[in-house]
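Note that this complex is displayed minus one protein chain, with the remaining chains in position.
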Amino acid sequence: MNRFAEKLKRSWFKFAESKISIVGLVIVLAVVLLAVFAPLVAPYYDHCGAYVNFADANKAPCSQYLLGTDLMGRDILSRLIGSLRSTLLMSVIVLSISVPVGFIVGSIAGYYKGSLLDTILMRITDIFLSIPSLVLAMAIAAVLEPSLKNSMLAITVMWWPWYARLAYGIASSMKAENFIIYAELTGAKLPHIIFREFLPNCISPVLTKMTLDVGYVIITGASLSFAGLGEQAPKPALGNMISTGIDYLPGSWWMTIFPAVTIILIVLGFNLLGDGISNIFNMEDN
Amino acid sequence: MKRKMVWFLAVVLLLSCLTGCGGGPEETAAGTSGESASSGGTQAQGLVRTTFTRMPKIDPATGSDVAASASILNMYDSLVYPTSDGNVEPNIATEWTTSEDGLVWEFKIRDDVTFHSGNPLTAEDVAYSMNRLLTIGQGYSFLFTGIVEKAEAVDATTFRITCSKTYGPLLSALVRLYIVDSKLLAENYESGSYGEFGDYGMNYLLSHDAGSGAYCLTEVQQDISISGTRFEDYWKEFDPNSPEGFIFYASNEGVTVKAMMSRQELEISDQYQSAENIAEIAAMDGIEMVTNTTGQMVSLWVNNQKKPTDDPHFRKALGYLMDYASLCEVVLPGSIQNNSVISPVLLGSVEMYDFSYNLDKAKEELALSKYADSYQNEEIEIVWDSATPDREKVALMFQAAAQQVGLNVKVVQHPWATIVELASSVESSPNLTVLSLTPQCSDAGIQLNTLLHSGTPTWEKMSWVENDQIDAAIDEALAIIDTEERVAAYQAIQEDLKEICPMIPLVQSPERLCYQASYMEFNPTIPLQGYSFVLRDMRVYPERRAN
Amino acid sequence: MSSIIKSTVKRLLWAVVVLLGLSVMIFSLLRIIPGDPARMALGETASEEAVALYREEMHYNDPLPIQYGYWLKGVLQGDLGMSINTKRPVLQDVKEFLPATLELVLWASIPPIFVTLFFGIAAAMYKNRWPDYLLRFTGYIAIATPSFVWAVFLLLIFGFWFHILPSIGGRISLGYQVPAVTNLVILDAILAGDWAAAWDAFLHIILPATALSIGHVMQEARIIRSAMVDNSGKDYITMITSQGVPARVINQKYLLRPSVISAVSIMGLDIAGMFGNAFLVESIFNWPGLSRYALNAIMGKDINAVCAVVLIYGVIFILMNFLVDTVVLILDPRMRQGRSS
Partner (left out) sequence: MGKEENILEVRNLSVSFKVMDQVSHVVDGLDFFVGRGQRVGLVGESGCGKTTTLKAILNVLPRNAIWEGDVLFEGKNVREMGREELNHLRRKGAGMIFQDPSSALNPVFTVGDQFLTALRYTYDTKVNKKVLWQQALDALSSVSLPDPERIMENYPFQLSGGMRQRVCIAMTIAAGRQVLLADEPGTALDVTIQDQILRLINRLVEEKGLSVVMVSHSLGVIRESTSYVNIMYAGTIVESGVTDQVFSHPKHPYTKALMACIPKLTGAGIAEGIPGRIPDYLNPPAGCRFCPRCPMAEDICRKQKPPRTEAEPGHWVRCFCAEGVR
């Protein structure tokens, strides 16, 4: 227990060595808390649903509506807070599906390195990696009906191959190590080797990549939503708010600028946090 | 070192492979001319540039929407020409006669008209144009399909139409017969499914015009713009200040339109801009707004065959869920509530409804419907055209109101092409669609027919009334030659429609177009789709432009 | 040398395999969509007989693998089907729109490489001094900003506030006639000796290219910086320093080359990824390119057009990877050995 605490303390120290990681942590915590308590925090949470009030439409930021209102008279601040949920949900779901899938595919291929199975699995991975990810995601989202669910699906489909590659690299290099050979000799089955031997060794690079990926998932999701392929009206989504707002630049700048700044802040937060976390693991390696 | 040289060459080779896969040298570089943007040189001086929501179809046999109509009517001449009071006047046809039974019409064709190609325009071309339109069966063909039995040239200057049945609005409909150059097209047939006519020149007309109109097409940039110049040999006189040419852009993103208007890179802004943007543009220096009451109405097309909108009471309930006051004041400013299923400017339209924003009434109607117990479980889809941002407000407003009575509404946006695709079958047509419709001809019966008759092939019948009695009544009314009698028949049909409530009319909204008043005159008067953009009637004074 | 050729051939073969896989994927995408492809191609008004005939003609009645064979054969002959939106053969649309996207991506990738190198080197040289902090700070912001947000900002700044650059679309101003050779307008204008047109076209490309590349530039500059910082502690740098070679020569040659290798492969991926980001940037700047065309196709469910674009971008991506591997091979002699053995 004490050693764990010691390790935690050490990790925190490495993390906090770069002050900017703490900024990231603060932003991420704030975003998560806002998302979780959105109905309580948002001044007008009902503005995130089917709501119109033309009397207050297109209002510049004022004391009643801190960040102004959109064309339907909905409070931008409330809608920004409301959009955090789907934004976070997307990255959580995308990563929690693509990481295990990628890990399993990659480690199986790595374990059987040199076999036909390896070739097939990794070539399939290569094929997925051979199209720019946003192009593929958009094509998939286009074939399906536009919705948040389908945009998550599309992003997941293009995301797992990266983890497959990562896991493949680690697994194929570990395969020849003595303890794996020993485990094989003592009759360990494939699942044992994958989850007991490969997994612990993959955790730090995978975790590092994951924290850095959250930002990219959010950007990709926002891009899809910008194109109208994400969350559908009247529910708020950051990309969609920007694409609607563009038409009202520069007069009603608040409709575009605040969502844009929100995206930047969230992604910045996760990137900084990711850098901090990768610092923990990188220094451990040294 | 030799080795480095080899590598360098390899990189260059690969790079050129990369760039080389786009088009051979025979293509002209896209965007080398005609493209807009930046501070436009002297070349832009006499132009009229405007935006549409989509790429216009410039083939008279396929185009029928606003963008297409506006483009076609400037490049082609129609047989007869509409007037601002809803009548027609001679154009290519100088005079016409009707047989006793009203089945045979003969038109005298002008002999002094030449096409852009230099070919003279003859009655042959007129007959060819009608037959081509009917054969291809798209665009405005629905105005004549099933009516015109035979179109022929009696001699070089006489064109004869033989109808299979009497058809009252024929003259009004002939406004939409645009005459194409048959000889030119014959030279440009490609293989296709029209027998001796090959593809009927359809591929050629994707990027060329074959008309005799006041303007000739100079360039088509797919999905970007079409542009053209004045046809100096036009048979009518040009005012010296008529525009020297035009560019019609195929997209109307608000921010672009605003920026271009403010920089005088666009002469007229389109009417599909949101109310906020129109207000912003109209307030710019030297820009004024003109409204043209084209009879455009914004309505909810309701799928009469799909659950749960297949119940008349249910449909009526929807009429009470719309906040008409906000619609007219905020969402579509300048509009007035429309209580008629067809455009109120048309002679013979009847005030059928007395809808108001009334949630209690809506609940009453819902209680009367067969979904009284189950409507909370149904999901209704409301679709809007993604190029028209104001309609989203309509949809969202409706959704918010519907939520209050417990109706579950899903708002969906589609591009126009998809909406047309959806409209092609009962199954795919959404419950509700917010769209606008401008009269294509100045006869109420034509609009009744396109909206409600089960035989209509176009998207306008998205309501799928599919009612034999109404079909018969419309057919009957259209056959009446006498205008007064016909109008009375139209009114009778609308009285019968009250109970059915086939669609929910929302407002009649004028076209609100902003233009560069500091250096142009623009005064559209003809209340027909596309006729706000008759270039020949506009005036441009380049010397008055700032700098 | 022969080992290089051998490994090149091997990689080419793999590229072909990946391409085949890609084609299978796109073919399935085409067949996944609900609805009868024959009916969709001919439109709702076509008769049953015509549809049946079309089915027969297009081999839609055959089993899927055979259909795939016919489809692939068609694709190889340049038959990408008809576009529902434009009612034209997709190949024709592609020929028309691809050059604009290629031009945009080329300008968004090649000149920024120098900016990237400059920033990366500057940050590494001034490590933990103000240029480094400034670049790191702006870098964090730039990387966190999606390219479409950059596009919006640039549009706001240059479209409304400062009218210095054309911001609202098109590749060149009205009135310039540039003979088409490569279909890359700026290059064509230069080839034709029309410097005014070239300059005008260049002004048009600045904003979209900037929006597309700015995040990547910062990202790669960061990678180069940290590689340079890492490598500057390596023995071989200490060694050459201890031999009395001036710092300038070391930094620009002996430190830079090993440091850019890791960035090169990422640059390659990023450049290929720009085709994806170009979707939104092209649509914001009205750039008449293939990505804007594809976005319209996606919105209009114009599946033939979508698949064609995916296929083309896939091919470009694979070529790009190949190119990047080659560049790495040139920069890093170790790879030449590693690859062949």
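Going in written order, the chains are labelled A, B and C, and every chain counts its residues from 1.
Operating definition for what follows: a residue touches a chain if its C-beta (ideal position, glycine included) is under 8 Å from a C-beta of that chain, and two chains touch if they have at least 3 such contacts.
Just so we're clear, the structure is a prediction, and the values are computed from it rather than from any experiment.
Undergrad: With the full complex in mind, choose from C:Ile206, C:Ile240 or C:Ile266 the residue touching the hidden chain.
TA: Checking the options C:Ile206, C:Ile240 or C:Ile266, the one contacting the hidden chain is C:Ile240.
Undergrad: Per the definition of touch given earlier, which of C:Ile110, C:Ile164, C:Ala196 or C:Val249 contacts the omitted chain?
TA: Only one of C:Ile110, C:Ile164, C:Ala196 or C:Val249 touches the chain omitted from view, namely C:Val249.
Undergrad: Give the residue, chosen from C:Asp132, C:Asp194 or C:Asp332, that touches the chain omitted from the document.
TA: Of these options, the touching residue for the absent chain is C:Asp332.
Undergrad: Over the whole complex, note the residues of subunit C touching the chain we left out.
TA: Interface residues of subunit C facing the absent chain: 127, 232-246, 249, 253-254, 257-258, 261, 331-334, 337.
Operating definition for what follows: only the chains that are shown with their structure count from here on.
Undergrad: Going by the touch rule set out above, what shape does the chain contact graph take here: line, ring, star, complete or other?
TA: The chain contacts form a complete graph, every chain touching every other.
Undergrad: Quick check: more C-beta contact pairs in A-C or A-B?
TA: A-C
Undergrad: Would you kindly tell me how far, in whole Å, the mean C-alpha position of subunit C lies from that of subunit B?
TA: That gives a centre separation of 38 Å.
Undergrad: What whole-Å value do you get for the distance between subunit A and subunit C if each is reduced to the mean of its CA atoms?
TA: Once rounded, the distance between the two centres reads 23 Å.
Undergrad: Quick one: subunit A and subunit B, Cα centre-to-centre, how many Å?
TA: 44
Undergrad: Send over the residues of subunit B in touch with two or more other chains.
TA: In subunit B, 253, 255, 386 touch at least two other chains.
Undergrad: Can you list the residues of subunit C that touch 2 or more other chains?
TA: Residues 155, 159-160, 299, 301 of subunit C each touch two or more of the other chains.
Undergrad: Any idea which subunit B residues touch subunit C in the complex?
TA: Where subunit B meets subunit C, its residues are 3, 7, 10-11, 14-15, 17-25, 27-44, 55, 137-138, 193, 203, 206, 221-224, 251, 253, 255-256, 259-260, 262-263, 265, 386, 414-415, 417-418, 421, 424-425, 457.
Undergrad: Show which residues of subunit C lie in contact with subunit B when the two form their complex.
TA: For subunit C paired with subunit B, touching residues are 1, 43-45, 50, 84-88, 93-100, 102, 106, 155, 159-160, 163, 166-185, 188, 200, 203-204, 286, 288, 292-293, 296, 299-302, 312, 315-316, 319-320, 322-323, 326-327, 330.
Undergrad: For subunit A, which residues count as touching subunit B in their complex?
TA: Listed in rising order, the residues of subunit A that touch subunit B are 49-52, 54, 57-58, 71-72, 228, 232-234, 244, 246-249, 251-252.
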